[in-house]
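Removed from the display is one protein chain of the complex; every other protein chain stays in position.
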Amino acid sequence: MTELSNLVAESVERLRRDKPLVQCLTNIVVANFTANVLLSAGAVPAMVDNPEESEGFASVADAVLVNTGTPYRETAEAMVAAARGAANSNTPWVLDPVGAGMPWRTQVALAALHVATPAVIRANASEVLTLAGTDASARGPEAGDAVEDALTSAAQLVRTHGCVVAISGPVDHILDADRHVTVSSGHEWMTRVTGVGCSLGALTAAFAGVQNDYLIAATSATALLCVAAERAAKRSVGPGAFAQALVDELFLVSPDEVGERGGLRDVTAEI
Amino acid sequence: MTELSNLVAESVERLRRDKPLVQCLTNIVVANFTANVLLSAGAVPAMVDNPEESEGFASVADAVLVNTGTPYRETAEAMVAAARGAANSNTPWVLDPVGAGMPWRTQVALAALHVATPAVIRANASEVLTLAGTDASARGPEAGDAVEDALTSAAQLVRTHGCVVAISGPVDHILDADRHVTVSSGHEWMTRVTGVGCSLGALTAAFAGVQNDYLIAATSATALLCVAAERAAKRSVGPGAFAQALVDELFLVSPDEVGERGGLRDVTAEI
Partner (left out) sequence: MTELSNLVAESVERLRRDKPLVQCLTNIVVANFTANVLLSAGAVPAMVDNPEESEGFASVADAVLVNTGTPYRETAEAMVAAARGAANSNTPWVLDPVGAGMPWRTQVALAALHVATPAVIRANASEVLTLAGTDASARGPEAGDAVEDALTSAAQLVRTHGCVVAISGPVDHILDADRHVTVSSGHEWMTRVTGVGCSLGALTAAFAGVQNDYLIAATSATALLCVAAERAAKRSVGPGAFAQALVDELFLVSPDEVGERGGLRDVTAEI
C-alpha cells in the first residue's frame, strides 16, 4: 500500500474506535439516511439543528456538519450559530453547500463561512463555482458542471478560506494549499439514491472529528463511501437494494480494503 | 396493446429519456422516499421548499409538486409561491392535498388553487370530497371514503379548476372534462408503506413534465407505480422489503410491461 492508502486505512480504524459525536444540521430529505450512514460507519449522529441549542452543542460535539439542502429561517439561523460555536470551541466543521447558486442558501452558506473557517468545504462542481463567485449552471442541487472545470475555483476557495475543498463527481478531487488527491472509485448508482452526496459530507465531518489532517479526513470519507458503494452495487438489483446495501457495507468493509481499493492517487506533482 | 397502453408505455420511455427536473414541496415524512422514487423512475428531484427560492425555481423546473402533508407557516408560504411561479412560467404543477379536511392544510391547498390552475389534482376520495366542498369523514390523511363516492365531486373539481383529477384507491380513477380512465393494478401493501400515495403525486408531476396530455401523464404515473408494486410484492416477505423492492422495480420494469399490465381502461363511454 502507498502512504496515502495507509493513512486512509488508519483513519477508518480510528473512526470505528473513537466513535465521534457528529452534530448534523442537514436537510429534511436526507436526515434519516445521513444518521444511518454515520451509525453504520461507527460514528454517533446528533441532529441538533435549532437556534436555541446548536451553538452550545457544537462545543460538545467532535465535529459539526452544516448542509444547506432545505434551509428554513430557523435552521439557517441555527447553521450560522453552529459554525460560530464550532469556531469558538475549535470543533472542526464541514460545509456542504447543497444547491448553492440558489439565492437564499448561497447567502446562508456565505454567512456561515463568514463567521468561521471550516475544516472542509465538500461540494459538487457547480456549488464550488458559485461559492468562488464564478457563474454556474442553475439546475439547483442537480447542477451538471464538470469537476475539472471547477478546479481553479476550488483552489481559489482553498486560498480564501484556508480550508480543504473536496469536489465530488465521477472522479473526486480533494485539495488544500499544498496537496491534491484524486479518488476514482465509486459507482454510478451513487447518483440514483438521494442523499449519497450529503452522506459524504457527514462522513467527512465524522473523519474530521478523529483525524486532524483534514485532507486525509476528506479523502478517507470519500474512499470509504466509494468502496462501500462498489461492494453494495455488486449485490443489488436496483437503487432501492443498493441504498440499503450501502449502509451495510459501511459497517462490513475493512479499513485495509478501503485503503487498497479506494482508487487513491496523490496528483500534487502532476497538476 | 390498446391506444391507451401505447400512450402510457411511450410516456414511461420519455420520462427515462428526458429526466425531468421535479421541484418538490412535500412533507417531512416522505421527502426521502419521494426523492428515491423519482430518481429510480428516471426523474431528477429538487426539494426547493422555502419561500425565498420556491417561486423562482418553479421557472427552472420541468414540473412542480405541492404536497400538504406537514404544512408549516414557512413551507405553506413557499407552496403558494411555487404555484404562482409555476403559473407565471407555464410549468405544470400537481396538487396533492394530503389530509385536506383538516383546517390549516385545506386553507393552504385552496390558496394554491386560487393563484394557479394545476395540471393535476391527485388525491384520495376524502380529500376530493373536501376540496369540492362536500363533507368527508375526518380521520385526516387516512380517511376512508370510497373512491366511487367521490366521482361526482371529482367531476365538479374538473369543471371548477379546468384540470385533471386523479383519485387513488383500490381502483384509481383519472378524469378530465372529456375522458375517464381507470387503473386497476396495484397491491394492498401500497397502503402499508408510508408515502406511496405521496410518491404517486410526485410521479404524476414528473410525467406532467414530459407529457403535456395531463390525463395520460396521471395515468402513466399510476400504472408505473402499480405495476412496480405488483412486481415488488411478489418478492417481498413484508412491508419493509416491499418498500425497497418498489424503488428497485420502478427502475427495472419495462415501458411495455407498464402499458400492458397496468389494468388500464378507458371508461369514458360507460359512465
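As written, the chain order gives the labels A and B, with residue 1 at the start of each chain.
The rule is short, and it goes like this: a residue touches a chain if its C-beta (ideal position, glycine included) is under 8 Å from a C-beta of that chain, and two chains touch if they have at least 3 such contacts.
What you see is a predicted model, and the numbers here were worked out from it, not measured in a lab.
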Q: Kindly state which of the options A:D49, A:D96, A:D172 or A:E260 is in contact with the chain not pictured.
A: A:D49
Q. Which of B:V8, B:V22, B:A63 or B:V193 sits in contact with the chain that's absent?
A. B:V193
Q) Considering the whole complex, which of A:A35, A:A150 or A:A166 touches the chain not shown? A) A:A35
Q) Given the full complex, what residues of chain A touch the hidden partner chain? A) 21, 28, 31-32, 35-36, 39-40, 44-50, 52-53, 56-57, 60, 74-75, 243-249, 251-252
Q. Which chain B residues would touch the chain omitted from the figure, given the whole complex?
A. 27-30, 32-33, 69-73, 99, 102-105, 138-142, 191-195, 236-241, 243-244
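One rule holds in what follows: only the chains that are shown with their structure count from here on.
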(Q) Rotating chain A so that its CA atoms sit on those of chain B: what angle is that, to a multiple of 5 degrees? (A) 120
